[in-house]
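Shown here: the complex without one of its protein chains, the others still in place.
Take a look at chain A:
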Amino acid sequence: MALLQIAEPGQSAAPHQHRLAVGIDLGTTNSLVASVRSGEATTLSDELQRHSLPSVVHYGNDEISVGYDAQSQSATDPANTIVSVKRFMGRSLDDVKASGSQGYSLTASENGLPVFNTAHGQYNPIQVSAEILRPLIERAEKTLGGDLQGAVITVPAYFDDAQRQGTKDAAELLGVKVLRLLNEPTAAAIAYGLDTKQEGVIAIYDLGGGTFDISVLRLNRGVFEVLATGGDSALGGDDFDHLLQAHIQSALGIVEPTIQLNRQIQIEARRVKEALTFADIVTASIESDGQTLSCEITKAQFEQLIAALVKKTISSCRRTLRDAGVSADEVLETVMVGGSTRVPLVREKVADFFKKMPLTSIDPDRVVALGAAIQADILAGNKPDSDLLLLDVLPLSLGIETMGGLVEKVVTRNTTIPVARAQEFTTFKDGQTAMAFHVVQGERELVDDCRSLARFTLKGIPPLAAGAAHIRVTFQVDADGLLSVTAMEKSTEVQTTIQVKPSFGLSDTEIATMLKDSMKHAKDDITRRMLTEQKVEAARVIESLTAALAKDGDLLSAAERSQLDESIKALDTLAQADDSDAIEAAIADLDEQTQDFASKRMDNSIKAALTGQSVDNI
């Protein structure tokens, strides 16, 4: 589109400072950090030239270790070594127990979240995830030589609201600004540079350690439009390992393994699985009580074990294509993501279904982080001319509980986000002043079969006859797939923004404790961090407003303009000082003053976007 770039006077196109931003793939088994350097995305390595960091955290008596160090403790101290924490994210203790607690000592938090009881203390999945992010952020700041402006963190496309919120919370716990939660499959498509080459439909098959995603995208002039997404947030390579583990265990005649032995077999199962990618027969061996037990596993045996799981992924592919309204023949390319796509049976079945060889040229373990880095570079503002735009969809329907435990869908899955939908409710008793809401996510008709996202009560409804009060509840999902809810009683126009408490989120006290805990490690304190955040926001407000005024200042009257200039100056002065509340108030004040101006500018840019279009069409 952008054929001509006309610089405004005073707004020279001088190269601005390069903002440091990274893409992070927070994976079930391994995590990576990548960044765009000299125009090219690369993953960043540690001192030992290792790129991926095992997503493992060991909580010892005195210290916390992460990655390879933690992994080496996994067999000897399994109860204090957390692996695959991503599977616990946004889940309740009951959910987790249903799928096996893997030898951890778990208790429930205030809201029913699982908490790991370790030698080092109690930690929830968000805190464990933050531990995994910490060394990656440190690595990036050291390698890139400066503070990060922000990070793009990838999540499985199929993650629900609670899982996404948990991921974002983990990063924010470390004081990292999340530029965007990016869906892993979309990240992979960016890494392959498909945006620059093609127009048409592509499918991304992403089988990681713990999750399976299938996304169908339409590409057109740099715009990635996700048409449909599907999958299973509890199916991955780990499940292959578990099946193989059970098989090895019974082949070796082990009946009741200790936690340590169990972990040993688990590690051996993974090794055997990986070896079977290149060999037709592999020997599994386990050391137990000074004895070596061993058995042979053939590729055919392994494929028989996992056949049903692979078939399940293909069924998802078929459903997702139908949701997207395209046939398998229309798919131009299939992209393979995730370590588990190395399994030959997986490649074979995917190739059969889509009737073409899938793309595998980029390391499937790194492809997601690389795509995230490219997106982070753009979002940080380093590539103002980029045409790349990602339009994602809501992976699971959002609904509200109605009479009889039924779900009324408010936003259906595969709706492009951001999205806002309003629904009206009315009182059913005379003089009713409060109303309780229960928000759920999922496709099933009964509330009990969906995931509970949040419960809230709307209070202060004017007492009227039954059915006379009209309450308009607006659900808004942002570009990260995160939900917020506002409610308004129509006759009084009283607007209430509801603090939606995620059912499987954190309580306020938990957030405060977590922040305090995280500060113990950082040489920082809460007040200082809040001040820094306010200062950064103030700088952002001033920068964006100054640019807006330079461009569209003529939308304002002279009086409005001078009033604004005053306020900007006032904010600038406050931002030099150390009163974070005063800065916050000044930002809010400026926000209110510029509401109309900002709104008008947005409308103008909408009109301008189409003016070019109509000219093209004449």
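Convention: a contact is a pair of C-beta atoms (placed from the backbone, for glycine too) under 8 Å apart; a residue touches a chain by one contact, two chains touch by 3 or more; residues count from 1.
As a working rule, contacts and distances are computed from a predicted model.
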- Message: Which of the following is the UniProt-recorded protein name of the chain this complex doesn't show: "Aspartate carbamoyltransferase", "Co-chaperone protein HscB homolog", "Amino acid ABC transporter membrane protein 2 (PAAT family)" or "Fe-S cluster assembly protein SufB"?
- Response: "Co-chaperone protein HscB homolog"
- Item | Which of A:134, A:180, A:247 or A:349 contacts the chain that the document leaves out | A:180
- Omitted-chain contact residue, chosen from A:96, A:115 or A:419: A:419
- Note on the structure: Of A:50, A:322 or A:490, the residue touching the omitted chain is A:322
- Where A:105, A:298, A:573 or A:599 are the choices, the one touching the absent chain is A:599
- Item | Selected from A:390, A:435, A:564 or A:583 as touching the chain missing from the view | A:390
- Task: Name, in rising order, the residues on chain A that touch the hidden chain in the full complex.
- Result: 1, 19, 149-150, 179-180, 220-221, 223, 225, 315, 318-319, 322, 378-381, 387, 389-391, 415-420, 476, 478-479, 537, 540-541, 544-545, 587, 591, 594-595, 598-599, 602, 605-606, 608-610, 612-614, 617
